[in-house]
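Quick one: the structure is below, questions incoming.
The complex is shown incomplete by one protein chain, all other protein chains being positioned as in the whole.
As written, the chain order gives the labels A, B and C, with residue 1 at the start of each chain.
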Amino acid sequence: MSSSNDNRTDIERRKNEHIDICLREDVQSRAVRSDAHRGNSGHIDSSRSGFDSYRFRHNALPEIDFAAIDISASFLGRPLQAPLLVSSMTGGTTEANRINRRLAEAAERRGWAMALGSGRAAIERPELAESFRVRELAPTIPIVANLGAVQLNYGYGADECRRLIELTEADGLVLHLNGLQEVFQPEGDTDFSGLLRRIEKLCRELDKPIGAKEVGWGIDGENAGRLFDAGVSFVDVAGAGGTSWSQVEKFRLPPGVRREAAEALAGWGQPTPACIEEARSAVPDGCLIGSGGLASGVDAAKAIALGANLAGFGRSLLAEAVESVESIEEKLAVIEFELRAAMFGIGAGTLEQLAETNRLIRPGG
Amino acid sequence: MSSSNDNRTDIERRKNEHIDICLREDVQSRAVRSDAHRGNSGHIDSSRSGFDSYRFRHNALPEIDFAAIDISASFLGRPLQAPLLVSSMTGGTTEANRINRRLAEAAERRGWAMALGSGRAAIERPELAESFRVRELAPTIPIVANLGAVQLNYGYGADECRRLIELTEADGLVLHLNGLQEVFQPEGDTDFSGLLRRIEKLCRELDKPIGAKEVGWGIDGENAGRLFDAGVSFVDVAGAGGTSWSQVEKFRLPPGVRREAAEALAGWGQPTPACIEEARSAVPDGCLIGSGGLASGVDAAKAIALGANLAGFGRSLLAEAVESVESIEEKLAVIEFELRAAMFGIGAGTLEQLAETNRLIRPGG
Amino acid sequence: MSSSNDNRTDIERRKNEHIDICLREDVQSRAVRSDAHRGNSGHIDSSRSGFDSYRFRHNALPEIDFAAIDISASFLGRPLQAPLLVSSMTGGTTEANRINRRLAEAAERRGWAMALGSGRAAIERPELAESFRVRELAPTIPIVANLGAVQLNYGYGADECRRLIELTEADGLVLHLNGLQEVFQPEGDTDFSGLLRRIEKLCRELDKPIGAKEVGWGIDGENAGRLFDAGVSFVDVAGAGGTSWSQVEKFRLPPGVRREAAEALAGWGQPTPACIEEARSAVPDGCLIGSGGLASGVDAAKAIALGANLAGFGRSLLAEAVESVESIEEKLAVIEFELRAAMFGIGAGTLEQLAETNRLIRPGG
Partner (left out) sequence: MSSSNDNRTDIERRKNEHIDICLREDVQSRAVRSDAHRGNSGHIDSSRSGFDSYRFRHNALPEIDFAAIDISASFLGRPLQAPLLVSSMTGGTTEANRINRRLAEAAERRGWAMALGSGRAAIERPELAESFRVRELAPTIPIVANLGAVQLNYGYGADECRRLIELTEADGLVLHLNGLQEVFQPEGDTDFSGLLRRIEKLCRELDKPIGAKEVGWGIDGENAGRLFDAGVSFVDVAGAGGTSWSQVEKFRLPPGVRREAAEALAGWGQPTPACIEEARSAVPDGCLIGSGGLASGVDAAKAIALGANLAGFGRSLLAEAVESVESIEEKLAVIEFELRAAMFGIGAGTLEQLAETNRLIRPGG
């Protein structure tokens, strides 16, 4: 999520603007409800995320002990205390560095997986690499490095990816597919032709696991299938309902064609729950991350019941991430508590039981 | 609905807070409509209770005499002038005592059944037992004692239950299943494992009828079946749409994980009409109470047409219950009048005809 | 719509209150949308009447001449310039007299049928009969006298009906079925048992045509069938969506049980379009009037396309009826123009073509 020909100040400004806009403006996708009352903060309105259309049927006789509910999981060969992931957000600037370190420390304490923001800056400007190094703060959890898939069409290959994984001491690399975001960036990299073949090649060449993700418009069943066929180890659907990146870029654009056009795409994208369901049925055994618009641990429970192995949170964590490690840590604990409460409410004592529950329904149809 | 290790002042405070919060705050469930305008009083908004989705087809030629409509019923071996129940609410404090006495007196005058709030305080602190004794005010109607089912996992057995029935001179005992409420209480009793077997044992050991109820998240068909198989004499579905107990507890909690998490559960639970329909088809002959979010006698008529034998009202009565016997009595009379008007509107002269009407429809699907 | 034991001043007050309330308060039924924004005037909000759920498919090539559209019809053996009816509203007081005379004069000028309000006052107090005599102002149009069907259970028979028809010089008599309204009137006549048999007897005994109508809760297919079997000559469905009579009575009631209960019935009743469809399929050849909540000539066109022979307007005309003959006349002309415009829009040059159009659809289902 960085464009070519940036100098250091440009990167710094863009990254900080992204964070500021995500905290201050209403950048929530309108893919689910075009007519919802517009908010204006970093908060995700769950009636606009698509998860509200799904409901758990309550179980008045759970027949389990709340204290014994087991939500431990694993990812990329490392154990997790919860099936939860901090989604890729930032890196490359002083403020990003602070955010990443806070997120990493909190994730380590709570046993969540942690994904870094796009590491392109770290590759191209070694002096920025520092801000992506959080391993010392998070020695035991899975860490995922992040890069734009489209860079494979702009000179990147196995070498650059290997370098990024090494300098971040990551357990794997996730490539983001963000076509529409590039289109709305002034000098975006918009040649997405032949990417699948290049991803396939990369998967063969690297010995660390490679994943693919969207950034808020969603990976559907068809593409999840094509990606696993190409050799990825996991797919993060990053569906619509949460952050809309055409909206975020709109707030940064100067007056002109792109800025005027952004609004028309505010409702674009495949809602996250649909992505998860489709992807799971297309790829029965693949490792899936459900993310995009999750606002609570109840949403995480729905994501898992719909077929995700892990559930990811992005913008929902941002307000706390600019504050302190303690704020984030409490936020993560709240999400876990909500997840456990939901599991208790349907009588699921393990993630397997949650994944196989018949108590998730879609009243509308 | 009381937690361990309470001293008298704690109980007093908690009970009073429950009542205050139910009267002042918007604690209505969002299980039916997450986007409804939020109210802020003790009043139940019927567009949020699930009963609005059901409608009676009007009968312009009722062919009956309004004055001859017969709504007399019976419960636990005693006759009722109406198929209606005051749901379990309170007991154990001076103010609770006043409320219970007013409710009992009004119920006796109108011939409703009356359920008491949780009697755990009465068992554990004999000096509080007084506030549960309302039989002198209500000599002819069925009175139901109430206890948390989960206490069977925390040392309670047939003896304690017998003692409670005796000191309340009740005709039966209802056990409440309130897992999610316990989870949101600081020192809640949250081990719900193996409860069904213990309920079964209790039913065998006691010679008074035992029932089971939820507290606002609903008992579905599957659990209604399991409960009757275990030997209960009646089930009160206490479904979602009315009072949300995670919301009530939220207003009492100090800042922290639980308080932050409560909001995410505000929409939890199975709407009351669905519970009744499911339970009736799972248990064709069992005695069912339809409650949770009922706001009028028209809702009561719908509950009965959906399969309930009695209809229960909780928070709808609270505003009047803190006022005077006369207020409650008028409120009960209003509900009866609405029930009769609905029966007249479809031409049902008896509760049997109401139960078998084909004039209840669900326009949406 | 008058209750027993009234003296003249009582009648006068009640009739005037009905009119005032209908003009000033929001008495629109909530049978169609319980959540609509509440208005507070005599105006009917068409999004709350049920007709908005039906739409005409536009015909861009009508292939007819707007000026040649023929909407002439007939009713009770007299010709009409439009298939439209002024619904029963008032009579029996000085102000009612003025309203009836204005309505009759305007109906005569535009060639509409005209129904009078309940004539019970005229029977019981001959001195009030004058206010029901409008024939001199409306020599050519069909005039319909009106009486509560329930009076047949309270001493009325063929004699009283004959007398009413004679003194109003009416072409027929319509009996209103208003059970729920009687229930909400302090001393309402609420014994509706055995009414159908009495209607049957009356139809045999009288040589003028007898019809039946509701007052805003609707006559469904089943009852339309029973009424025609009993010998009525026409049925006016008077369905829900327009004026709610429990609401109207609510505004008149003193504090107490009835007043408190009225609100719970505000959404009662079968929406008018459903009544018409059902009744037409139950009674393929019976003469049907579609009324209840009609707000425009487009609604009238829908009523006819759904199966009505005539379309009736009540409260929609009231604001003009208290003003002047000219106001009503213009209002009637507006409704006719809307009806013609709708017919032009689907290319129907005659009422037969309108009745048989396949261009009325119900997008929602």
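Following the convention adopted for this analysis, contacts are C-beta pairs under 8 Å (C-beta built on N, C-alpha and C of every residue); 3 or more make two chains touch, one makes a residue touch a chain.
Keep in mind it's a predicted model, so treat the numbers as computed, not measured.
Of the residues A:51, A:112 or A:268, which one touches the chain left out of the display?
A:268
With the full complex in mind, choose from A:180, A:248, A:276 or A:294 the residue touching the hidden chain.
A:180
Hey, which of A:44, A:71 or A:195 is the one touching the hidden chain?
Of the listed residues, the one touching the omitted chain is A:195.
Contacts of chain A with the missing chain: which residues?
Given the touch definition above, chain A has residues 31, 34-35, 177, 179-180, 182-184, 190-196, 214, 217-220, 223, 226-227, 240, 256-258, 260-261, 263-265, 267-270 touching the missing chain.
Pick out the residues on chain C that sit against the missing chain.
Considering the whole complex, chain C reaches the absent chain at 36, 46-47, 52, 55-68, 295-299, 330-331, 333-334, 337-338, 341-342, 344-345.
Going forward, only the chains that are shown with their structure count from here on.
Can you check whether chain A and chain B touch via the same residue numbers (shared by over half) or via different ones?
Different: when the shared numbers are divided by all numbers used, the fraction is under half.
Once you find the CA centre of chain A and the CA centre of chain C, what distance in Å lies between them?
61
Can you check how far apart chain A and chain B are, centre to centre, with Cα atoms defining each centre and the answer in Å?
43
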